[in-house]
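The complex appears here without one of its protein chains, the remainder shown in place.
On to chain A.
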Amino acid sequence: MTSIIRRSYVLLRVYPGMRKKLILHDLKSYRPTTALRCISVTSAHLSKDNSNKKNEGSKAVSFYGFAQVRSKEKKTYLDVLRMFVDRDIHRRGHVEFIYAAMKHMEEFGVEKDLEVYKNLINVLPKGKFIPENTIQAEFMHYPKQQQCAIDVLEQMENNGVIPDREMQDILLNIFGKLGFPLRKYWRMMYWMPKFKNASPWPLPEVLPNDSLELAKLAIERITSIDLLRKITIFQAKDLEDSIDDTWIVSGMSIGQKKLLNKHASTAPIYVEGPFRLWLKNLTINYFILRGDPVPKPDLPPPDDDDVSKIELPFWKTKKSVVPTEDETAIHEQEDGTIFAVCATGTSSRDSLLSWIRFLQKENDILANIPIIFKPKSPLGDVVLANNKSDKPKDEGVENKVNKD
């Protein structure tokens, strides 16, 4: 008899309804006791008392409101969340609170912070929303709360935040394994890491704040087509008669130097730009040094059916080896030959002039070639970034850089 009772008890334990009780039991030990809560409340009061000294005034956070918070940062955001959780045992209006909190994330600069999202989900009470049977599970037990959690996960997805295992534990404690947010979580964990590193031009997770570092990233990315590229950083003040004191990040490869030396000194070359390059959500303006396109010999395609000129590999001569593309070929495009790329701190014409002077030190031929500064480009003038002041009004102003 006892064995039958025991078996049914085992069956009941397998049943999801029992699990809820177990989880609740476990959670009781984690839930802050009333005594703890008293302390947290009193400490808040104490801090208010201390504000007489006017030292802690900036730290005082008004309860429940994100709009009233003065210093918008991660710490204060988490404070508001904690205050809501500590307010009362029932956490009334937590769904509305989470939606309100989600709207304020960008304002506080925490929209890409995984820890904040975990804290946000943690606002939902544990145990209550776990379905007790399959019917409840299928009909979306506590739909508002589940949809709310899905929306938080969706916002994470849109901001490119990949959740971790702790997030899964939190969601399991709130909704049980049959909850819809869990399915969303598992889908995210399947797909998001697949595309996390898919880009062939990876960028750091947090882009540097410094514009010089960004420019280095940009020029490296642009010139990644040629592995022999050399990126140099010039300081304009090193030149005698430069007006702007700024940096110039210049990228030029050995192949491009060869091309420039081959360039006829009568044909002009152009400094064009600014063009726009996006690095995640930031833009960098860059300029190019371009020559006119070189007409390529238009050879007829080889006739595969012609059997009169079959070459035997035994008598392979040097001549019969298929010419491989040399390192210069990639720079000779149908809309122009690209000699160098740069980004400068001010994007002004003076800094470009300094750039040409720096290039001239390494490439003597530049002194003889007429250089034209063009604010527009045949590469597509739509690509042109809006530049306010330093864009010359008239098009194609000729600026000959002489050796003097």
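Keep in mind that, in the parts below, a residue touches a chain if its C-beta (ideal position, glycine included) is under 8 Å from a C-beta of that chain, and two chains touch if they have at least 3 such contacts; residues count from 1.
What we mean here is this: contacts and distances are computed from a predicted model.
**Student:** Which of "AP-5 complex subunit sigma-1", "Complex I intermediate-associated protein 30, mitochondrial", "Mediator of RNA polymerase II transcription subunit 10" or "Synaptobrevin homolog YKT6" is the UniProt protein name of the chain not shown?
**Tutor:** So the chain that does not appear here would be "Complex I intermediate-associated protein 30, mitochondrial", according to UniProt.
**Student:** One chain is left out of this view; which of A:78, A:114, A:178 or A:294 touches it in the full complex?
**Tutor:** That would be A:178, which touches the missing chain.
**Student:** Which is it among A:68, A:133 or A:333 that touches the chain not included here?
**Tutor:** A:333
**Student:** By the contact definition given up top, give the residues of chain A that touch the hidden chain.
**Tutor:** Against the left-out chain, chain A lists 150, 158, 177-178, 183, 186-187, 191, 195, 198-201, 218, 221-225, 275-281, 283, 286, 288, 290, 330-331, 333-336, 338, 341, 378-380, 382-383.
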